[in-house]
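Every protein chain of the complex appears in place save one, which is left out.
Labels run A and B following the written order; every chain starts at residue 1.
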Amino acid sequence: MNILMLVATNTPFNYFPVVLQLVVAVGFVVVMMAATHLLGPKRRTKDKLINFESGIPAIGNARQPMGIKYFLVAILFVLFDVEVIFFYPYAVNFKSLGLEGFYAVLLFVAFFFCGFYYIIKKGALEWED
Amino acid sequence: MKAIIAATILGIVMMFAGLQMKNKSSVVTLAIVLAFLLLGVNIWDLVATPATAPVGYFNNMLRIDRYALWFSTLMTGVTVLYTLLVGKEIQKVGVHVAEYFALIFFILCGVYILSCYNNMLMLFLGIEILSIPQYILAGSDKKNLKSSEASLKYFLMGAFSTGILLMGITLLYGATGSFNIVAYSFLQSDALNPLALGGVIFVMIALGFKVSAAPMHMWTPDVYDGSPTPFTAYMATVVKASAFFAFIRLFQVSFGSISSQWTVVLSVITAATLLIGNLTAVFQQSVKRMLSYSSIAQAGFMLFAVLAVNAVAWQGIIIYAVAYSIATIGIFTVLMKLKDYTYDGFNGLAKKEPLLAFVTTIFLFSLAGIPLTGGFMAKYYVIQAVMVQNQFLWLVIFGLLMAAISVYYYFRVIIAMYFKEGNAELHAPVTQGEKVLLVITCGLVILIGIFPQLLLSWI
Partner (left out) sequence: MPILPLHYMFLSLTLFCIGIMGVLIRRNAIIIFMCVELMLNAVNLLMVAFSKMYVDAGAQVFVFFIMVVAAAEVAVGLAVIVMMYRKVHSVDVNILNRLKH
């Protein structure tokens, strides 16, 4: 369908789902934060007040050589994160692509898991040496 | 199409084989078996596809014709030869042997896509699939600083040229509203959109980077010199040849109708490539570095085929790609056996290993273009392609002059081997099997020199 035609049929009511989603999203965050605040146990110790550095005691300046593991995980994250971009066109054409499109995406995900299995087997995600 | 799928799957198989197999030599054996398997799939593809009707895949984004199939098959054949000759050396580069072979299979996938693309998206993906594994292979010798440098340099230059290629593609899209390369063939020379002209020039520059044409060649000597020698052998041959095939496919199929607009620019690039490649090669002390300049010089000759917009050029590029690849892989195989990569390292090789010296001589003859070798026929075909066009006669004469200069630096190696006293030190004695393989390679070079028609019988 033409983009211009879509614009022509726009009414304020079309935005209702977006508003609904916004309300749900904000509401979820508020409810969750309030719930944890009210229900969770409270421990006020000295350790809780220092900066949280992924469980490692903070030492010295932040601008120091960091572990290569952080870097590796960051790189892998970027790769796996961006590949998800291919789901957008699929999501838009979900119905018209039908079963064939579904198989294609399944194949894509299968290749994805090959890569994921490989990096796990290679030990790229192991924190302890 | 089967070959593209097979190359991807075999690459993944190789990756996982690296997790299971701890023995390096068994990994190499597996890689050789898989390479043969891939060659088999290619031949199956070639036989199963009808000769007359090209087949389109993915909405005609890939269009598989006879040239594409035959070129992929030949390049796979060269890769099989490469794994047989160089497989043992790849073991010595580092610990991740299986991954190196996996990357080579992924490169082959890029080669197949580049041989049959019919859409700019596929050109872009093919070039990237071809290039990204190479950045890793260039830096695979992690202990060596030169290898890391080569990798970084190659990566920065490669990414830069990708940006330029994409700009060219976008401008062409802006001019025509299509990514299909056949759509560009309707461009008219007399009413050319400046967007389209800009796009053609951008694409030409970017592909010039990939095939290391002057003045975009600056990265080549450093990268080829710094990379581990087994991978240099691959980069300088199969990868370069398939980049050329992509080049010629685009510029003949799409921009053939406006050839008067770009041939002048390309002829200047060709002349500069020939001049810089040959003249700088003369002054090198290291044979490896000389070979990387010589690969620039050979690229100059392959550009002849792009310049000539006719059917002979297609035959020329196929013969040139194969003849040049086989001879270069042969030379690099011999080079890897030696401890010293300078000319002096070759001193007295003829006395110590007469057979090794003999095959090296034949390979160098082929690169220099001496008759009865594949290199001569290759040069003959590309020059004939330009002659048929009846244009750029000055370039042909210039090319012949440069070929004469190239004889000087190739023969320096031969003189060192046969006429100089010395003790050429080898890493290890050459085994019987390697000798047989080198003789077969040498036989192939001579076979192409005598019966070049063999390479054209399938198209």
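Assume a contact is a pair of C-beta atoms (placed from the backbone, for glycine too) under 8 Å apart; a residue touches a chain by one contact, two chains touch by 3 or more.
All figures in this text were calculated on a predicted structure; none of them were measured in a lab.
> With respect to the chain omitted from the figure, which of B:L166, B:V253 or B:I370 is a touching residue?
Result: among the candidates, B:L166 touches the missing chain.
> Looking beyond the chains shown, say which of A:V23, A:L79 or A:L125 touches the absent one.
Looking across A:V23, A:L79 or A:L125, the contact with the absent chain belongs to A:L79.
> I need the residue numbers on subunit B that touch the omitted chain, in ascending order.
Touch with the absent chain occurs at residues 120-121, 124-125, 128, 132, 135-136, 139, 142, 145-146, 148-153, 155-156, 159-160, 162-164, 166-167, 169-170, 173-174, 177, 179, 221-222, 225-226.
> Which residue numbers on subunit A touch the omitted chain?
Touch set of subunit A with respect to the missing chain: 2-4, 68, 71, 75-76, 78-79, 81-83, 85-86, 88-89.
The criterion applied here is as follows: only the chains that are shown with their structure count from here on.
> Just curious, how far off is subunit B from subunit A if you go by their C-alpha centres, in Å?
Using C-alpha averages as centres, the distance is 42 Å.
> Across the complex, what residues on subunit B touch subunit A?
So the residues of subunit B touching subunit A come out as 12, 15-16, 19.
> So in the complex, the part of subunit A that touches subunit B is made up of which residues?
Result: residues 111, 114, 118, 121-122 of subunit A touch subunit B.
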